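For this depiction, one protein chain was excluded, whereas all remaining protein chains were kept in their positions.
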Amino acid sequence: MRYIRPLSIEDAVGQLAGSAGPAAILAGGSDLLVRMKGGFVEPELIIDIKGITGLSEIRATADGFSIGAAVPCAVLGENAALKKAWPGVVEAAKLIGSKQVQGRCTIVGNLCNASPAADSVPALVAAGARAVVVGPSGKRTIAVETVPTAPGRTSLAKGEIIEAILLGSQAPRSADAYLRFIPRTEMDIAVVSAGVNLTLDEAGVVTAARVAIGAAAPTVLLVEEAAEALIGRKLDEAALERLAKICSGACRPIDDKRGTIEFRRKVAGVLARRAAQTAYARAGGK
Amino acid sequence: MNFDPRFSGRKFASVGTRPIRPDGVDKVTGRARYGADFNMAGQLVGRVLRSPHAHAIIRKIDTSKAEALSGVKAVITAADLPDLTDGDAAMYDILDNCMARTKALYDGHAVAAVAAIDARTARQALKLIEVDYEVLPHVTDVDEAMAHHAPLINDTIFTEGLEQKPAKASNVTKRSQFGHGDVHQGFGAADFIVERSFKTEQTHQGYIEPHACVANVSTDGTADLWVCTQGHFVYRQHCAQLLGMEASKLRVTSSEIGGGFGGKTHVWAEPVALALSRKAGRPVKLVMTRDEVFRASGPTSATSIDVKIGARKDGTITAAEATLRYSAGPYAGSWAEIGAMTAFACYKLDNVKTVGYEVLVNRPKTAAYRAPSAPMAAFAVESAVDELAKEIGIDPVEFRIRNAAQEGTRSSYGPVYGPIGIGPTLEAVKNHAHMKAPLKANQGRGMACGFWFNFGGQTCVDLNIGMDGSVSLAVGTVDVGGSRASLSLVAAEELGIDYTQLKAVVADTSSLGYNDMTDGSRGTFSSSMATISAARNAIKILRERAAQMWDISVDDVVWEQGHAVAKGEKHGNLGKLSLKEIAAKSGTTGGPIAGHSELVADGAGVSFATHICDVEVDPETGSTRVIRYTVVQDAGKAVHPTYVEGQYQGGAAQGIGWALNEEYIYGKDGRLQNAGFLDYRIPVCSDLPMIDTQILEIPNPNHPYGVRGVGETSIVPPLAAIANAVSNAAGVRMTHIPMSPPRILAAIEAEREG
Partner (left out) sequence: MAGVAVSTTINGDAVEYLCQPDEPLLDVLRDRLGLTGAKEGCGTGDCGACSIILDDRLVCSCLVLGAEAEGRRIETVEGMAHGDRLHPLQQKFLEHAALQCGICTPGFLIAAKDLLAKNPDPTEEEIRFGLAGNLCRCTGYDKIVRAVQDAAIVMKGA
């Protein structure tokens, strides 16, 4: 087993692609070290990407933000511009684990761990976030929702690393929100969750919407029908009821140690409705 | 030795104050040494191989590949721990639980162990051990285990306590019954009867420190064991017996203990570590992982309880009956029996009957958890009591006051009570501001009572006075939450000296006589009694020495406020002699001054508490938040009130976790699904409000200072208090603990749909 700390993304990709045995990317380590401890993974090569220039930065870009793969979630919450533009994404990132975990964990790690219950992922999907993938054959940019393909599985090819997450700049009168259900107040994995991003016109009518549900199917659900139920309307009770119903109906949950099928279905609708109300209010809707 | 343990009603100088604990600075600076903080030169790392099956015959274990791995120094199986229990069934169960002999009986049951030069090698070695299992059908649910078709866990078990020995083996190891009067007749006299069934899931003590020990067996047959335990003398007995050693050859030192709550009262890893060390000829350190703690230490019982209570219109209970089924893990226990004893202990009843069934399941061996078995029985009974009050149309506190046991009441489990605190705690609750505070929408209030016996038992204390007049106090009950502070206060009180003049330590098993373990809320009760006795014995010597220094009769010397004082007119010109002055001369007046005490602390006063709880339930998600909580409990006498409050608060917090979220979740495969803190969900800081406490002091007549145990009773009422609060908030009776959000939401939906 080896631990390396490459200084360039090209070197990291080369090492990852060239590794004969199993290799693991280390950013925050809050998933990797737990999996190593449990004996679920035994990498022969650990590639620490925190030494790579730029990967630990949040950059303002021409059309929004680029969040480096090694940026801890706690740092997202300390970036005033990001917090103002994407409060839902930031609150989702800041819900992962504890303060201790937030000082280490990253949204890219959260995405690549490919847990159906990942907190930041529904918020990123609702926000229309994109992932910058670097690999042996170059760089590509893909929608975040195309990264996880099944629990614990991603669409990344051998040697590929997600370098950054891109968020657009919010249109005027737009805002996002994220809510999850946990039995405790902290330190839990989402039983079910909802991310909503809304854009309003001057009259408060929804003109664009994205609704994502987490922990309700093998991968995050982008519920287009739910978005359609909101577009062209103010957020009245009927619209909210329809939203909740569609979201509940879209779920394909399982019974497990964290919750039941019935519970997840029902609460997915409740959370979508509440998140929509928060996003609507943040966007200036009344 | 003549020691009068009766309550004397004295005025206190030290007892009842709140000094800083003697072990405090080490604990805030990181210097205190817990189980895993100790190392020995040349020590090996021990690891245990555990069964992945809930129930399986072990056909064969091949350890040859593991033994051949470089760096492996010993591999053991049950063959290395031969049966030396000589017909002692309880010890045999402990042995079998330490290392499965013919069958693996639960997911996590130890089947082999290794000692290697480092953790990595030990882990690799475990993978090289080949175990040939024949998987058997399993059962993990307490009710299913009682069914006729249930897989038999032990075919030599025939239910005890039946009128006739049954013809068929069963998973029910024992039936026990308590009560008096005629319940049939009592129910006949009732105007209202409530009859309900309840379930509680299995929970774990959840101590933050995993089990850890370092064992060093020497080739001369002696051994040392460093271990986190609630009872190092008991560990010594058990380990010595299982390894075929004389007890005096095994010195056990108790480390600082990172929580136990009953869970560190049984040996699991220690005999294994000793056997590994014996075989390897080197010290072995064995530390459980958190996953192992959940899978393979001793959680509490899961239960299924039926309760029936009847009352007249005027609010007098006429009869009470309960059937209680408690899971014991795969070995016999007395958990249902204790539950059946405690169930109705708060009440004055003419007609009462409880029946308990001990049930074997393919889960870890049940261990004590803070007032073991009482919280579940109280949950069922206090829920039914609340419902009955509602049906009669009487205030639940008033209803309980009307039926509360009092001095002279024959308890539901037999003995007649002396002075007790159930009535006073209820009166205090009735008058508490909390009961009158307004509630908002979706909020509900609940209250409930709880009882615990409290234990006494074998206790031994040494009190040594140094030549500089400072005092060392060596006790044998492990300090789980501040008892060195309270015992120092007691010694200071008795000797009449300042608290800072004393230093209390927990002595190892070679330095002090046998002590029962710190369980049953006995630590401060019994060791304070022995400390008082030891101090009085020391005072006797101090008086003798003073008499010698003055050359007068000892009968003329009394002990007052830390000084020898000569009484009588003829001694009018003699000044006082301080403890320090007498100690300084001890070398020439007869040698070291000490007081010893060995006693069986009888008469642990029973303990009662009443709790009040406010919750808010989100009717759309079933999410519950505890928004206010109050504990009222009788302490007899609070020796160090801050640590008494701490016991009240800690028990309430554990009860809140149990009531709302904590549970063992088994898959259909019989494997534990949530063997970690993430998914076991003990309360975090942001889950809880401040926990208010009110200490009542109804002296225990059988202790010189009136002390009762305080550690356990605080976990008895919360399940019921919270269930009553949630039921009031949600408008539907909750009968299944934990009241997790899915259960609450399902109950609300079912109620809505009628």
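Chains here go by letter, A and B, matching the order in which they are written, and residues are numbered from 1 within each.
Everything below uses one rule, namely that contacts are C-beta pairs under 8 Å (C-beta built on N, C-alpha and C of every residue); 3 or more make two chains touch, one makes a residue touch a chain.
Please read all numbers here as calculations on a predicted model, not as lab measurements.
Contact with the undisplayed chain is limited, among B:G108, B:G231 or B:G258, to B:G258.
Touch with the chain that is not drawn comes from one residue among B:A13, B:I627 or B:V684, which is B:V684. Touch with the chain that is not drawn comes from one residue among B:P5, B:G46, B:G108 or B:P210, which is B:P210.
Chain B meets the missing chain through residues 18, 20-21, 23-25, 27-34, 36-37, 39, 120, 205-210, 256-261, 287, 289-290, 480-482, 642-643, 645-646, 649-650, 652-654, 676-678, 682, 684-686, 688, 690-691. In the full complex, chain A makes contact with the omitted chain through residues 1-3, 5, 26, 28-30, 33-34, 36-38, 43, 46, 48, 50, 72, 74, 97-101, 103-104, 185-187.
The definition used in the following text is that only the chains that are shown with their structure count from here on.
Centre-to-centre, using mean CA coordinates, chain A is 44 Å away from chain B. For chain A in complex with chain B, the residues that touch the partner chain are 38-39, 181, 183-189, 191, 256-260, 262-263, 266-267, 270.
Taken together, the chain B residues at the contact with chain A in this complex read 123, 291, 620-623, 625, 660-661, 665, 673-674, 678-679, 681, 683-684, 686-687, 740-742, 745-746, 749.
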